[in-house]
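Note that this complex is displayed minus one protein chain, with the remaining chains in position.
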Amino acid sequence: MPGNTFGQLFKITTFGESHGLAVGCVIDGMPSNFELSESDIQPDLDKRKPGQSHLTTARQEKDQVKIKSGVFEGKTTGAPILLLVNNEDKRSEDYLDIKDLFRPSHADFTYQAKYGIRDWQGGGRASARETVARVAAGAVAKKFLQEKLSVEFLTFIESVGEVKASINYQEVKASDIEASLVRCPSPEDSQRMIELIEKTKAEGDSIGGVVFGVIKKMPKGLGEPVFDKLSADLAKAMLSIGAVKGFEYGRGFLASTMKGSEHNDEFYIKDSQVRTKTNNSGGIQGGISNGEDIYFRVAFKPTATIAKNQNTIGLDGQAVVVKASGRHDPCVAIRAVAVVEAMGAITVMDHYLRNK
Amino acid sequence: MPGNTFGQLFKITTFGESHGLAVGCVIDGMPSNFELSESDIQPDLDKRKPGQSHLTTARQEKDQVKIKSGVFEGKTTGAPILLLVNNEDKRSEDYLDIKDLFRPSHADFTYQAKYGIRDWQGGGRASARETVARVAAGAVAKKFLQEKLSVEFLTFIESVGEVKASINYQEVKASDIEASLVRCPSPEDSQRMIELIEKTKAEGDSIGGVVFGVIKKMPKGLGEPVFDKLSADLAKAMLSIGAVKGFEYGRGFLASTMKGSEHNDEFYIKDSQVRTKTNNSGGIQGGISNGEDIYFRVAFKPTATIAKNQNTIGLDGQAVVVKASGRHDPCVAIRAVAVVEAMGAITVMDHYLRNK
Amino acid sequence: MPGNTFGQLFKITTFGESHGLAVGCVIDGMPSNFELSESDIQPDLDKRKPGQSHLTTARQEKDQVKIKSGVFEGKTTGAPILLLVNNEDKRSEDYLDIKDLFRPSHADFTYQAKYGIRDWQGGGRASARETVARVAAGAVAKKFLQEKLSVEFLTFIESVGEVKASINYQEVKASDIEASLVRCPSPEDSQRMIELIEKTKAEGDSIGGVVFGVIKKMPKGLGEPVFDKLSADLAKAMLSIGAVKGFEYGRGFLASTMKGSEHNDEFYIKDSQVRTKTNNSGGIQGGISNGEDIYFRVAFKPTATIAKNQNTIGLDGQAVVVKASGRHDPCVAIRAVAVVEAMGAITVMDHYLRNK
Partner (left out) sequence: MPGNTFGQLFKITTFGESHGLAVGCVIDGMPSNFELSESDIQPDLDKRKPGQSHLTTARQEKDQVKIKSGVFEGKTTGAPILLLVNNEDKRSEDYLDIKDLFRPSHADFTYQAKYGIRDWQGGGRASARETVARVAAGAVAKKFLQEKLSVEFLTFIESVGEVKASINYQEVKASDIEASLVRCPSPEDSQRMIELIEKTKAEGDSIGGVVFGVIKKMPKGLGEPVFDKLSADLAKAMLSIGAVKGFEYGRGFLASTMKGSEHNDEFYIKDSQVRTKTNNSGGIQGGISNGEDIYFRVAFKPTATIAKNQNTIGLDGQAVVVKASGRHDPCVAIRAVAVVEAMGAITVMDHYLRNK
């Protein structure tokens, strides 16, 4: 039954509920002698945290991370690292009215079916709050990959609802993403997305979106053949995020419409390195990185929580009407940009250690 | 480094190369006292095997499976089951001309980068031939799920290249799929697909496609929260198949354009069961099955092997031209229908055992 | 590299250093809907805690456990359970003089060789303090096994140094163990052991001992054939405790001197149950429990820390003399009784879940 661990050699185990005492994770497998402090992790948590703009949930959490073990005199020791974030803005009373019913398209019903019990406070374990732990662990992985291997991560919003930005990822700068409230590097498209989210929020509704991830300067040879392909583990990493309904890398679904002669990437030598002229493969061939950029898309459905009346049933099967209180996240994909980046980093870190 | 095992409680470990002595797998975790014989497995292998029609590779393999352990007097004993298929149509000489070069978009280069050696005979371990083992193990899982839990699997081709069939999966019958050379339940669309594949093959080219999978009569409560969501493991299962570039379930990428009020599935009671009126979720909520049909799409790129001249480089970095010998598979998605179904069954079986 | 997790389905991951901020663990796999509170765990921690008598280390720790996740309204939810114990009596200054040397037979040298860094405060991660987490997790397992399956655990000291108690484990009562400062159910032998430990302590020395473990009312059929035998996992569990040098179960090493006709346990029927007349097997046959009592011995070496001058070398290889400050544990086996019992319970719990 245990399902709260990700990774083989960079292994994270997360814990905590939305309105419980704390959320966090244990990282087991972090290489020793690497400089690490809470300030390396906090900036990524700040990108994920609720209440950061009027476009996200209004819940107020500082999400201050504490390193409780595994770091000694500023360096990792090889021992497991406990990252702990206390919950502050707990409001179980806000959820009393949903205690005895199943919210549509939430995990309320399936948890009840599986466990015979559920923590109904804000979704309990099924809440997006669990991703705090992922972002914290991802920040550790990113720091290592950036400093030791120069790997770069770029993650941004490509679309919100029907508003799709037309972006050449190779021209995107991190600062362009940071400059946008919706983490979309195109200012014009950002504005259209913001307007759509504001309108959706005003209607008490929510909207889906697509996150685009890029991993640059990848080392060659990462990924294990057959089941633990780098692409397969990225897919699992992304689909393990709540609200994700699809994943594609390289040309993705579009590749299914192409001919081999169009899709194949020609090898050549550049600066004494084996390179490909095109990169339809998305940096992974046979499940193993080839050194080209990895790029992928992750599709998020609209948040299930909406401030509109919805028909559903209670625990006893009686028909009831439910309406959320109003702190809902109109477009969960925005804050999930940080989560996608974290899961990408954790996956690459794990495969880096597996390939050593 | 090991990456040849899939599953936690229904655990398969595959082995074998394209033109080596044999391919197969060990299944560890099969429940005891279940009737099993080679004839339960062979029909699924026949659906995957090469040379079954003019639309696939011309390689001739009977793919006859032998159960070498774990079954006693016709029943499983709980001991590991070795499934072994000897390779017959081995032609290493066919590959002598590609021995010293990297075929575009094959795993030749990444294997060489990772291992410093590669079995160049038909792709070696990276060959689609490895999926023989998956289909064999999948047949075992399917038999169990069908007999013990009445779970049903329907898997078919939805599109080949730009030719997309318009199919309501709820009306598809297994016999419609079986009747089609391209495993598409729509006869008209099948015909268009066949023509496209014939044309592509005649051009020495290959073409991609999309496989659509359906799992009906799913038990509720399968899947583990957080990382080992049923959806995440399905994604990994599918992306672990060579040539797969994308996975989506339920509304998939389309869900990213929807509003919560459109996408949410309303709960109600039908025949004393909790059901949903719509099934945009695709049968999985919070990573756990809710009893509705699971449906998903798997995108296959065109086979990298084509009978056209392509520029590439040799092991020594010299520019060379490569052209395949002519036994290539013009649309690998067709035979992969059996592989997708097998991986779906293996994933569900694993989660069934995890949920007991 | 990760090695801080034990168990497959009842999975514990421990963290924390001797003089770091906290120690504890995450339990993943605990069945849902089981009543659990901190007061179920504290009594076992009290048996392990330092400073409980003049026969143990003088370090003062209350070892108060907090449940930070996974329990909702007094019941487990199936989500991971974080058990956290803050360190209070941290005295890193006590260890400044050993910072730059390798204490004989400690893990100082091997950690340095492996990691290139070590937390020298009281042994850091290699400290017996890590076992706080095991005892806490073991208490959870024990409560479940006792309440749901009536399994009983009896664990006691059989010998300290050359002082060996002559005990028929079948006559031992838990209260007899509790009544002894050294956790030996024989009052006379306890007294001899206490005297030996007092004398040893006065000499600034330490002494080894043997812990005897009994598991009664075991369900039949627990344990997996081949590698994950119940006996093999018990052996690993025990040898994973610091200072343990040997494990035997049933007749153990003595069985190597016996004939088959002496050692074999005759089957017969008693109260409609298959039982054995003797129990030389120690309750496990072919790696699987047969329902008879499991009994085993665990050998502890003397604590490496002693208050005597010892020759060793510094980090730079120079010869130095080291002498511990005086808070050393003269017989670590005494407090380890609780750890052995915890690891036994965790192992049985894991196999119970694996056998469901």
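We just call them A, B and C in the order they show up, numbering each chain from 1.
Quick note on the criterion: a residue touches a chain if its C-beta (ideal position, glycine included) is under 8 Å from a C-beta of that chain, and two chains touch if they have at least 3 such contacts.
Bear in mind the structure is a predicted one, so any value in this text is a computation, not a measurement.
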{"item": "Given B:79, B:181 or B:254, the one touching the chain that is not displayed", "value": "B:79"}
{"item": "Absent-chain contact - pick from C:265, C:293 or C:341", "value": "C:265"}
{"item": "Chain not shown: contacting residue from C:44, C:130 or C:176", "value": "C:130"}
{"item": "Positions on chain B where the hidden chain makes contact", "value": "1-5, 9-11, 13-17, 20-24, 26, 28-29, 31-33, 66, 68-70, 72, 75-82, 114-119, 121, 124-125, 353"}
{"item": "Touch residues of chain A, complete complex, unshown partner", "value": "78-79, 225, 356"}
{"item": "Sites on chain C contacted by the missing partner chain, in the whole complex", "value": "1-6, 14, 102, 104-107, 109-111, 113-114, 125-126, 130, 159, 161-162, 200, 205-210, 220-221, 223-229, 231-240, 242, 244-253, 255-269, 274, 276, 280-282, 284-291, 297, 299-306, 308, 310-313, 317, 319, 333, 354-355"}
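The working rule: only the chains that are shown with their structure count from here on.
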{"item": "Most central chain, judged by mean C-alpha position against the global CA mean", "value": "A"}
{"item": "Interface sides of chain A and chain C: same vs different residues, half threshold", "value": "same"}
{"item": "Relative orientation of copies chain A and chain B, as a Cα rotation angle in degrees, nearest 5", "value": "180"}
{"item": "Euclidean distance of C-alpha centroids - chain B vs chain C, Å", "value": "46"}
{"item": "Chain centre separation in whole Å, for chain B relative to chain A (CA means)", "value": "27"}
{"item": "Averaged-CA centre spacing for the pair chain C and chain A, given as whole angstrom", "value": "39"}
{"item": "Sites on chain B at which at least two other chains make contact", "value": "225"}
